[in-house]
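A single protein chain has been omitted; all remaining protein chains appear in their positions.
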Amino acid sequence: MSYISLSHEDKQKMLAAVGISSLEELFCCIPDEIRLKRNLNLPPPLAEPELVHYFEEIGKKNDDSSYLSFLGAGAYRHFIPYVVDYLSSRGEFISPYTPYQPEVSQGTLQVIFEYQTLICQLTEMETANASLYEGASAAAEAVLMAHRLRGKPKILLAKTLHPQYKSVIQTYVQNLSVEIEEVNYSKSGEVDLDDLTGKIDGEMSAVVCQSPNFMGIVENLDRIAELARKHQALFIVVVAEAASLGILKAPGACGADIVAGEGQSFGLPLSFGGPYLGFMACKKDFIRQFPGRIAGETKDAEGKRGFVLTLSTREQHIRREKATSNICTNQAWCALRATIFLETLGREGMRELAHQNIQKANYALENLARIKGVKRRFGGPIFNEFVLEIDAGWPKAEDFLRKNGILGGLSLEPFFPELKNCALLCVTEMHKKDDIDKLVRLLGEVLR
Amino acid sequence: MIREPLIFEISAPGKRAFLLPKLDVPEKKANLAGLPLREDIEGFPQVSEIEVVRHFTRLSQANFCIDTTFYPLGSCTMKYNPKVNEKVAQLEKFLFSHPQAPQDLVQGNLEILKSMEDFLCEITGLEAFTLQPSAGAQGELVGMMLIHAYLKDRGHPREVVLIPDSAHGTNPSSAHVCGYRVQEIKSNERGTIDLAGLSRQMTEDVAALMITNPNTLGVFEFDILKIAEIVHGQGGLLYMDGANMNALVGKFKPGDMGVDVIHLNLHKTFSTPHGGGGPGAGPVGVKKQLAPYLPIPVVEKGPSGYVFNHDRPKSIGRVRSFYANFLVIIKALAYILSLGAEGLKEIAEIAVLNSNYLRKSLETVYHLKYSAPTLHECVFSDKFQKEHGVQNIDIAKRLIDYGLHPPTMSFPLIVPGALMVEPTETESKRDLDLFIEAMKKIALEAVKTPEVVKSAPHASLVRRLDETSAARNPVLRWEGDKG
Partner (left out) sequence: MYPKDFYYSQDHEWVKIEGDKATVGITDFAQKQLGDVVYVELPAVGARLNIHQTIGVIESVKAVSDVYSPISGEVTAVNEELNNSPEILNQDPHGKGWIIRMKVMDKTDTEKLMNSVDYEKYLEGIES
């Protein structure tokens, strides 16, 4: 297939206009040694029906979506209203460029402005940016931002941060003079406040904690915020399951200085991990150190309201090596989907969705914990994920469940060796009571 | 045209756009008891479905987009986004695939990742790829980290990265985020890297030279092999910003030019849609000596199928959650498969033809600071028009009145008043001629009626926006919900 729009005649006319007789003459400014003497070794081009068939065949080698899945751990299956697909598939949303020319990008810019407002409302923070790549790098950017603001050599991370987020933070700080220390979790699965009190000192740029955390436990953020404030450290709250913001006390209300997280729950399909949606919000005072694009409101020459990208001088294309970050792209189209999602669900819908997650997850947890040989591993309160400990060993249970068409959960031992035979399960509003009952019944069966 | 209000301005209690199925498990208050709860989401919208649909449909109509408009944006490669690629990226087997699923159940996904890596190796001549970076800028950062890790492993990561004064802003900022100090290399009168200057500046303290080739002026670094020699001679590495791959694809391989590390922009060369500013993808390719440092996990083909390998002790670590902007990878892969070797070659040939056609048609009307031959893009300046008080930004805004998106402005920094034009290979001669005609008319207007140009745009939804007060007094969210 070729997407060229020149006719034979066009080519001839244009070659003549340029003053050459062949296309090859255009490349005479490139030394011959570098010229490829053969075509690339690629398969012959596929026509449209062949292309679709090719991908359908590869798709058949995937089988996970045919299972009843209780997987979470950073990617969440939520309902996506059909208007999200319908509206976001418009060419006027898919194919524009970054809105650097605001007069012809008011659609994109207004969407970003609304998105920023919605994130502020959900997190109860003063300022949000136009999105970052995804949750893990958003968390890393938050750490870098705190380091720029406070300049202290250490960062305190909760051990219960998503392992991948921890890993990315470590990658980002490895070439800077920043030391990472971890805080343990308690029996309830929450951040161990005694351990935190013991470890925190005046040398910390930030305390970073996730809620709901990787174990599914909802943290008491207020107390952590207090400790951070006492030692002039910034309090960064990471949110991997954004749907929780619909019902849980907002990080801003708990004393967060920076909130960073993953917005995939807001209308993005699982997509094997991407593209997702990093979000970030902070206090107004920190705005000059805030990475990423930001849209702002202004007026045009006739006094009409309009929106523009603003505070651009923080960004790479102007500030260059002194930029707050090297970020260029945001995830505009993903943020668009999130905006449509959030505005469709609305005030009532967000709360209802979150509420159903809590009720269904607790229903599952209660009934599973009743099975002999299954234990609720952590006593802390949950949103839609929880950890089970299986006496007979998780692999045995996992195997049996798979043979019966269920992906039961994520084994935690590879990430936390002390959590032997533990698995992380996720239940959302998408799981019917029958699905949960089936899981309970089958788990009961294999452990009998 | 109606100006669409903010959703919050049409929101009111009692309206709803969404209904969940009723809760089918027993509702227990105790489940909420231990949780810190919010009372409400202050100010959050409440609208009906038709209001959502009209709101976003109208907003979409306030956008230019490739599907309606020519974007001669230098360095952005705003080519057509093929629709079949959208279709294949939405196949349910990919869309509903959970990234934590057991590897044996997602062999199709892993095959896609591995195939893409293999194709990119063939296209670029580099020897191993990572698809993790979510964008070009992140790709650059990864590239810098790889170089740092490689050199550190050999005793000394070094302190400095050399970057031409014509480079895109992400280059120095990425080097800086990695902890390197940036030293600028001046371009010569041709607009290319001055070899004598490079020889002087290339010391054992320099980790790498970051180049774009062809450079941001659209000029090919003819001395690239010599440049690579100088850099390698001092034990440094050559990094290529692959943003301008559109001029080379199918005909030249960066690997043959001495490039050690490259990042590509799938949303540029490989046609994935820009989406108004993302998502994109910025895969990074390396020569094999740098492969051990690639981010984990790495996709490998084993005896029993594809696996993610996390056991890579020299790896720089993870740079994102999960694996890649997977759906973006699918679209780019579909593009490569649709075009094949001949099709990819044709991209470069026609992209360069289209650009030279524009250059030839406009070079008497607009000042071209550098006269060297250009490939897929060229940079004009507002020098002639400035004599009448008309600047590049005015020309840009006036193009909007002609139904065209402005070219890239004020970059590269070495061309004051720059207008960087890149048509890409998918534009028709008709659209190119419309652009040429508009630019010629504006040049005339600059002489005869400069005020019209200076107060443009006139025909757009909003007139020129006040970016100064937006920055002086930032209003970054709707504030109607504050008491």
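Which chain is which? They are A and B, in the order written, and residues in each are numbered from 1.
Here, contacts are C-beta pairs under 8 Å (C-beta built on N, C-alpha and C of every residue); 3 or more make two chains touch, one makes a residue touch a chain.
Owing to the predicted nature of the structure, the values given are computational and were not obtained by experimental measurement.
The hidden chain makes contact, of the residues A:35, A:230, A:288 or A:420, with A:288. Remark: the omitted chain is touched by one listed residue; of B:81, B:410 or B:460 this is B:410. Only one of B:28, B:314, B:430 or B:472 touches the chain withheld from this view, namely B:472.
The chain not shown here touches subunit B at positions 410, 467-468, 471-472.
In this section, only the chains that are shown with their structure count from here on.
Averaged Cα coordinates give subunit A a centre that lies 20 Å from the centre of subunit B.
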